[in-house]
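Report on the following structure.
All protein chains but one are shown at their positions in the complex.
And then subunit A:
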Amino acid sequence: MRALLLRDLRLAMRAGGGFGLGLAFFLIVTVLVTFGVGPESALLARIAPGILWIGALLACLLSLDRIFALDWEDGSLDLIATSPLPMEAVASVKALAHWITTGLPLVIAAPFFGLLLSLPGPGYGWLTLSLVLGTPALSVIGTFGGALTVGIKRGGLLLSLLVLPLYVPTLIFGAEVARRGAEGLAVATPALMLAGITFGSIALLPFASAMVLRVNLR
C-alpha cells in the first residue's frame, strides 16, 4: 500500500505540475473572478468563501482524470489489479494520493488567496477548517468518477458532468462553514454535516470505486 502511495506521489511530482498546477489554477480562478465582479472589497469579502470553495472544487476536478487514466493506458492498472492488494485499498490509496497532491496544497494556500479577496478576519480559520474537512470528500468522490470513466476515450467532459452533481452537498456545507465563520455565526451544524459527508464517503465510496474498476478491467 505504501509503495503504491509513494509511487503515485513520485509520479505526480516528476510529471511536473502535480502540486503546482492545481495551485496555479486556483490562483487564476481567484484573479479572474475578481476581474469579473470588480475590485470592490466589501463585495469581494462577501463572496470570498464561495469563490475559494468553487476554486478548490475546480482545481480538484482538473486533475481527476489523471488518477486512473495514465495507469489504464500503459497497463499498470492491470498489474496493480493482479497484485495481492484488494481493489478497495487501491481506490483508497489513489484517493489519498490525489488529496495529498491537490487537496492539501489548496488547504495550505487558501488563506493566502483569502487575503487577496479581503476575507474578513475570523474567516481564515474556518475557511481552512472547512477545506480540511471537505477536500478529502472531493478526492474520494472524484476517484469514483475517475474509476467510472477510465475506459472512455476523451472522458474528461463526461467526468465533470458525472462528478459535479455529486459535489453539491460537499460544496454547500463547505461554503456554508466558511461563510458563517467569516460572518461570525455559529458553524457547528454545517461543520458536522460536512465531516459526516467526508467520513461517510471515505468509508463507503472506495467499495463503489473498486466495483466499477473491476467492471472496467473485465
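We adopt the following convention: a residue touches a chain if its C-beta (ideal position, glycine included) is under 8 Å from a C-beta of that chain, and two chains touch if they have at least 3 such contacts; residues count from 1.
As a working rule, contacts and distances are computed from a predicted model.
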item	value
Undepicted complex member, UniProt protein name, chosen from "Heme exporter protein C", "NADH-quinone oxidoreductase subunit F", "Urease accessory protein UreD" or "Succinate dehydrogenase, cytochrome b556 subunit"	"Heme exporter protein C"
Which residue of A:81, A:166 or A:202 touches the chain not shown here	A:166
Missing-partner contacts on subunit A, residue numbers	144, 148-149, 151-152, 155, 158, 161-162, 164-166, 168-169, 172-173, 176, 189-190, 193, 197, 205, 208, 211-212, 215-216, 218
